[in-house]
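Structure, as structure tokens:
Shown here: the complex without one of its protein chains, the others still in place.
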Amino acid sequence: MRPDDLTIRPLAQDDEHDWRRLWTAYLDFYKTRVPEEVYRTTFARLLSGDPWEFNGLVAEQGGKLVGLAHYLFHRTCWKLENVCYLQDLFCDPERRGRGIGRSLIEAVYAEADKHGAPGVWWLTQEHNYMGRMLYDKVGVKTPFIRYSRHE
Amino acid sequence: MRPDDLTIRPLAQDDEHDWRRLWTAYLDFYKTRVPEEVYRTTFARLLSGDPWEFNGLVAEQGGKLVGLAHYLFHRTCWKLENVCYLQDLFCDPERRGRGIGRSLIEAVYAEADKHGAPGVWWLTQEHNYMGRMLYDKVGVKTPFIRYSRHE
Amino acid sequence: MRPDDLTIRPLAQDDEHDWRRLWTAYLDFYKTRVPEEVYRTTFARLLSGDPWEFNGLVAEQGGKLVGLAHYLFHRTCWKLENVCYLQDLFCDPERRGRGIGRSLIEAVYAEADKHGAPGVWWLTQEHNYMGRMLYDKVGVKTPFIRYSRHE
Partner (left out) sequence: MRPDDLTIRPLAQDDEHDWRRLWTAYLDFYKTRVPEEVYRTTFARLLSGDPWEFNGLVAEQGGKLVGLAHYLFHRTCWKLENVCYLQDLFCDPERRGRGIGRSLIEAVYAEADKHGAPGVWWLTQEHNYMGRMLYDKVGVKTPFIRYSRHE
């Protein structure tokens, strides 16, 4: 159940400052950083409205941004309709356990339905226990694991 | 090392018959089927040349199609350049162990380099032992596992 | 750090009532039950002092049993000394996060050292997130997974 004072809405131009703060905290979780140019480009792409670009949702509570989600519609060979890839999901650690992450995922599900692309998937590290406690409730673990080219 | 008589080349209009045979065998491996409309649409998308559609490579040996790969370039929030998602990879089971799968993956790597999107990733089932024997050689297992929305 | 008012001590004859309560709650966690004869036999074995039987430790707080650990020394082909298998570990769910589980594991480590069998291992379900948060701190995940005969 979404908390009363929580709003999930599309990312907007004015959110840039807060969005940078939240996304940096998210990247910290993965012990990574991105250069300034990636912040600038990704923010612009999120707001572009282009159907092949990532979209952004933010969670607002008490006039403050407390969470974000970045999702992309992309082709799949197995279906006519697109599927939705949820790449980034973040919730202010001080507000964990209050339904923000779940509300963001459910809002992505609603967007996916609206776009006729009900399939939604995401990746998480096997040892992301806090995340998986939520994911087991709102989704289902598949037997698929990710490989990548050596970098 | 690519076998001498093996050619990897882009999927072409004339391959439809053989492509259907190989892709059906691939879908059988995953114990799934897709309707005729998906065959038709996916084949057309693979040949469309649209940068947001899947691309196809096929392996040819002795005048016969013996393998295929479907890959997609898509955005990532973490980088300026796109990344390459290898969704489908298949090699005729009677010709396993002769370098066809590896040659297809390496050809996808080359395409990714050519498109300025060197990052390549794919998903496989944890228990796909035959596949993973190859993937451990040409790539690296990550700690990421896939979740999806309940269907 | 062990909480001030927490005592870890060997299971004793007088603990039977409380031990049954805690072990039942533990078995509930694994959605299993055992017949009365197993309660009786296991409790007797835990107190037998026989070197090939399981040993029991309990956690006591405020005059109440709040946790238990069952561990066994057994041979290994790879070493001269025995190793220690921690089969059952349980902490009253209402007192989670206060160091009881960790104190029990550390007490098992100390017993293992005392017996000249410093190697200690245990199994846990991949999705036991709460347990694994603790285990990642006091031990290390290995790449080993458990197979068993069909039952």
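A, B and C label the chains in the order they appear, each numbered from 1.
Definition applied: a residue touches a chain if its C-beta (ideal position, glycine included) is under 8 Å from a C-beta of that chain, and two chains touch if they have at least 3 such contacts.
Remember, it's a predicted structure, so these values are computed and weren't measured experimentally.
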*Which chains here would be touched by the one that got left out?*
B, C
*So which of C:Pro10, C:Gly99 or C:Gly119 would be touching the chain we can't see?*
C:Gly119
*Taking the full complex into account, what residues of chain C touch the chain not shown?*
27, 32, 34, 37-38, 41-42, 45-46, 52-54, 70, 72, 74-80, 85, 87-88, 109, 112, 118-127, 135, 138-151
*List the chain B residues touching the unshown chain?*
126-127, 129-130, 132-133, 136, 141
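Definition applied: only the chains that are shown with their structure count from here on.
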*What kind of graph do the touching chains make: line, ring, star, complete, other?*
line
_Can you tell me which chain is nearest the middle of the complex, judged by mean CA position?_
A
*asked:* Please tell me whether the contact surfaces of chain A and chain B are same or different in residue numbering, using the over-half criterion.
replied: same
_Report the inter-centroid distance (CA atoms only) between chain B and chain C in whole Å._
48
_Separation of chain A from chain C, taking each centre as the mean of its C-alpha atoms, in whole Å_ = 39
*So what's the Cα centroid distance for chain A and chain B, whole Å?*
27
_Contacts with 2+ other chains: residues of chain C_ = none
